[in-house]
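Every protein chain of the complex appears in place save one, which is left out.
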Amino acid sequence: MYNGGKIITGLIIFVALATFPFYANFGKTVELPSELEAEPDEMHLGNIPLVNMRSEHMKLLDQWRDEVVRGGKRFIEYDGDEYEKSLQNGCLGCHEKQEFCTKCHTYAGVKPYCWSCHFAEGEEGLL
Amino acid sequence: MANKPKPDELLSNINYKPPRTQWTDTPVEFKKGYYCYAGRPNNLEYISLPHGRKWSSTDDDWQLVDNWKEIFLEGMENLLKKFRSFRLFMDICVRCGACADKCHFFIGTGDPKNMPVLRAELLRSIYRRYFTISGKLGKIAGARDLTEDVFKELWYYSYQCTECRRCSVFCPYGIDTAEITMMARELINLLGCCTDWISGPLANCYRTGNHLGLQPHTIKSNFEYMVDDLEEFTGVRVEPTFNRKGAELLFVTPSADFFAEPGMFTCMGYLLLFHKLGLDYTWSTYASEGGNFGLFTSNEMMKRINSKIYAEAKRLGVKWILGGECGHMWRVLHQYMDTMNGPADFLEEPVSPITGTKFENAKSTKMVHITEFTADLIKNGKLKFDKSRNDHIIPTFHDSCNTSRGMGLFEEPRYVINSVCNQFHEMPENTIREQTFCCGSGSGLNAGEIEELRLLGGLPRANAVKYVKEKNGVNMLSCICAIDRAVLPPLVDYWVGDVDVCGVHELVGNALIMEEGEKREIDLRGEPLPGMEEKEEED
Partner (left out) sequence: MGMLFSLVAVIALAAIAFIGVKLGLLGLFGIILPYLAIIVFLAGFIMKVVKWGKSPVPFHIPTTCGQQKSLPWIKQNKLDNPSSTLGVIGRMALEILLFRSLFRNLKTDMKDGKVIYGSNKWLWLGSLAFHLSFFVVLVRHLRFFTEPVPGWVNMIDAVDGFMQMGVPHLLMTGVVLLAAGGYLFLRRVFNQQVRYISLAADYFPLFLIIGVALSGILMRYFIKVDIVKVKELTMGLATLNVSVPEGIGVIFFIHLFLISVLFAYFPFSKLMHLGGIFLSPTRNLVNNSREVRHVNPWNPEVHVHTYEEYEDEFRELMKEEGIPVEKE
């Protein structure tokens, strides 16, 4: 080979870049965070069955935000009861944020911008 | 051409719309005025090119040898192994089309096979068929069988490329059609299909040392004629020497410079300059050619022709070599000579004997371009000029393809021109420097029988000249190339009119003050200098 030194160096760099995931994870066994092993439930608000949790929750939350903030419609009536469309009081009223939201988002590398507004007292905004 | 079409007729034929049929299904039509005559067997034989025979490209049967296909494909495999450029350029073109409208032959003819990409595809389709895995799929993979028709088409378009490299400037991968055309021509020469206008000068050059076939006594008498003229015009008698051992420098220039106008005027400029400097230099009748038609044939042929320059420098015992104004000559000298025929360890690193400047950029090849040499002299105040002697000349400057894109010689000639002329104007920026347009006749295409093709190929250049003629009153197209000096006059005459062509050192010779108080009333063309007498009263 001619200019072999340069060409082989270039190829090594190329292969190193292209196979990054393989050696970055070499010898690792990645386990799912325990919470994630659960099957995705139907999303619910109290007794109201909603959409598929894993793939659709973000859309519904987004829709709720618009309805509450822009349309002023804060509550859903269901079976004679009233439920508040609220991330803070609805979802996080029962579920714990770290287990319920953060783990999964971190795992998938998704950074929702819910937390730039919604944060509890003492908690720092994530923005 | 006896019945040359009028410019308007030629222009009205230019149509950029490609045919309806795919290029692979569009048979090539050999148009008169677009193909060169075939090389003569005696010339091919003289330079040991194989398979010389009497034939014509319009014959149905080209009388190719029986195993021509084998020879072609073996040759191709050989070249792929020898030239990384070839293999790479066969593989990586993405057909983005950036090169398409950069070729002067495409702009001038509208023939889609003159788009650099398609010219290369002619060869690439054969490469795919015989040298790649996917090419076995055939047509859908862009592959073609090598047939006589495919070969004829390759021949036709290989001699419609001037290896000017303009496409290479615009290609995102630097794919250089000059390389591809050179490879195609190597293959063509394996089958004895060289053109007459290339093989003739080659045979001449091999035998007599120059393309024009000038024998030593003819060279000498041509010089005597120039020396007499110079004495008449300037009152100075110069005394060039030939094949003189012990001279400090060997000077090599294209033979056209001492054969015909307007190159001779440039040569007179060299003679005056060297005389004024008292330069200890010699001409050679053996290495009497700077140009190298081997470049248009095969790398071996190029080496054979080029070998004379170093051999003669060694025989004469000079220190280094100075080279005159020529385009493809400098492509060979700058990019090939040292590799092919070096190392030139019998020469010294070039130093200007007048200014003491070391030409660091030429320290291995030991050959300096005349405009580098002259620019250095001027910068160091070694020359005095009367610029007003060039006031009847309003020059622009045509960058030669090869010194531009194979060297990068831009400022040196401009500095010289501006030092000897008062009124210099540039052509539009898309037509100069690295984007310069070819004269349309480079790479061995300066043949009379293809004048129509050459006129069309030179159209973009002529157009730019016309632009500065109309805008700035330019009346002189200066250049640093012998082919230019031969072909630009008829080209601008056809498309523009009333613009002359000159070498840069003709302008130098006009303005150069040989001795204090010298009076010159005529220029190097023997024409009276307008207003010279009145001017002297003012002084």
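By written order: A and B. Residues from 1 in each chain.
Heads up, the rule we're going with is that contacts are C-beta pairs under 8 Å (C-beta built on N, C-alpha and C of every residue); 3 or more make two chains touch, one makes a residue touch a chain.
In this text the structure is predicted, and so the values were computed from the model without any measurement.
Colleague: Can you say which of B:365, B:390, B:478 or B:510 touches the chain missing from this structure?
Modeller: Of the candidates B:365, B:390, B:478 or B:510, B:365 is in touch with the missing chain.
Colleague: Taking the full complex into account, find the residue in B:76, B:187, B:212 or B:409 that is in contact with the omitted chain.
Modeller: Answer from the full complex: B:409 touches the omitted chain.
Colleague: Check each of B:62, B:156, B:206 or B:494 against the chain that is not shown and name the one that touches it.
Modeller: B:206
Colleague: List the chain A residues touching the unshown chain?
Modeller: Chain A touches the missing chain through residues 1-4, 7, 10-11, 14-15, 18-22, 24-26, 28-30, 32, 36, 40, 54-56, 58-59, 61-62, 104, 106-113.
Colleague: For chain B, which positions touch the chain that isn't shown here?
Modeller: Against the left-out chain, chain B lists 7-8, 11, 14, 16-18, 22-23, 48, 80-88, 91-98, 100-102, 107, 112, 115, 117-118, 121, 132-134, 140-142, 165, 168-176, 179, 206-209, 215-217, 220-221, 242-245, 285-286, 299-300, 303-304, 307-308, 311-312, 315, 333-336, 338-340, 342-343, 357, 359-365, 367, 372, 375-376, 379, 404-412, 415, 428, 430, 433-435, 459-460, 463-464.
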